[in-house]
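For reference, the structure is listed below as structure tokens.
Excluded from the complex is one protein chain; the other protein chains are retained at their positions.
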Amino acid sequence: MSQKNSALYILRLALTLLAITAAVAAALAGVNAITAPRIAQANALKTQQAIEAVLPGGGEPLDVFPDETGLVSRVYASDTGYAVEVTPTGFDNTITMMVGVDKSGQVLGIDIISHTETAGLGAVSAAKTTAGEVFRGQFAGCSGEVSVAKDGGSIDAITGATITSRAICSGVNAALACVAGLN
Amino acid sequence: MDYINSLLGILLSAVLTENFILVKFYGICPFMGVSKKIDTALGMGMAVTFVMALASAATWAVNAFLLVPFGLTYMQTVAFILVIASIVQVVEMFLKKSVPALYQALGIFLPLITTNCAVLGVALVNVQKGYDFLQSVVNGAAGGLGFTLAIVLFASLRQRVDKADVPKCFQGFPITLIAAGLLALAFMGFSGLKVF
Partner (left out) sequence: MNFKKQFEEGLLTKNPVTVQLLGMCSVLAITTSLFNGLGMGLSVTIILICSNVLISALRKVIPSQIRIAAYIVIIAGFVTIVDLLLKAYLPDLSESLGVFIPLIVVNCIILGRAEGFASKNGVLASAVDGLCQGIGYTVALVIMCVIRELLGSGTFGGGLLNGGEGIRLLPAQFPAMMMVMPVGGFLTLGFVIAGSQWLMARLDRKNRKNRKGGR
């Protein structure tokens, strides 16, 4: 029957697909409404915790800050120093981290907010394990520019995760440059 | 100049240092299944590259003009896969009419491009990395080129493996996977390559 090719039949097919898509969209809108506030809350908490970890006492967000590297996304300022959120590119994707810098340009500490580095390798940088804390602790007290030992610097890279370590160094450098520009 | 550098950087990384198949693991299914003859592999690779570039462009546009302004980012997965399925459908119809020889050679693998992780993967990664339109298209095309490079290399490997004496329980996919693993090991040598 020629009905199969008629425009009306194709329209019916398209409408059925549209109906299914609309039903799915409605269901998703519902789930999104339930989960979105919780997700936003979790994210805000994570950022807040990261600021506290590197800049005790927290800080107020700044609207304007100098950034030549393109890595700095947010800066929070307080009386003791700054908390700079940077996003260097690691092995797999962007690493979001918070760098605390005091007014004299010395790093107070770093905290990794999010990443997708390989478990057991680059992920160690963010882990709450001894190895992770040892790695992150190296940055405290640094100033000017940091780099891994392979590039002539003082930072011991994570075994097998040179790229991740290099990325974190570049993030710290971007933060230091930003604070130098603010002072 | 900086912008062109960034584009070249994306190109180089998608093809070599972060090769879509051998490093990031997108597009494995067709990689295993189609690559026995080099010319089929090449044809498949070209088709995928074309779809990936087109899909990157289309999904970027849908995301930028439809999903983000209306706060519908949770519909990304659904919208993107529908866009990709439509593109593949159109490419299929086009090939059937214009290049029937290629259409026959690709067979079932053409509609299967829809379920190729590489196509949806690159679309999602473009959004994740916040690429603009041109960067997304370059990433999509380059990812496809990396995919093509990997499957052509792999097809030639498989031709040799098929003639070798393989232990019984390794015959078929196991030995293929081990060969792919060695190829992945070789590509690890590119890591850290940063010319641009």
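What to note about this one:
Labels for the chains are A and B, by order of writing; each one numbers its residues from 1.
Simple rule for what comes next: a residue touches a chain if its C-beta (ideal position, glycine included) is under 8 Å from a C-beta of that chain, and two chains touch if they have at least 3 such contacts.
Fair warning: this is a prediction, and the values are worked out from it, not measured in the lab.
The hidden chain makes contact, of the residues B:12, B:120 or B:153, with B:120. Within the full complex, the residue among B:46, B:64, B:78 or B:95 touching the omitted chain is B:78.
Residues touching the missing chain, restricted to subunit B, are 22-29, 32-33, 74-78, 81-82, 85, 111, 114-117, 120-121, 124-125, 128, 168-178, 180-182, 184-185, 187-188 (touch as defined at the top). Residues 12-13, 16-17, 20-21, 24, 27-28, 31-32, 35-36, 38-39, 42, 46, 92-93, 114-116, 118-121, 127-129, 159-160 of subunit A touch the missing chain (whole complex, contact as defined above).
The rule is short, and it goes like this: only the chains that are shown with their structure count from here on.
Rounded to a whole number, the gap between the C-alpha centres of subunit A and subunit B is 27 angstrom. Interface of subunit B with subunit A (complex): residues 24, 74-75, 78, 82, 125, 128-129, 191-192. Taken in their complex, subunit A has these residues touching subunit B: 21, 24-25, 28-29, 31-32, 36, 91-94, 162-163.
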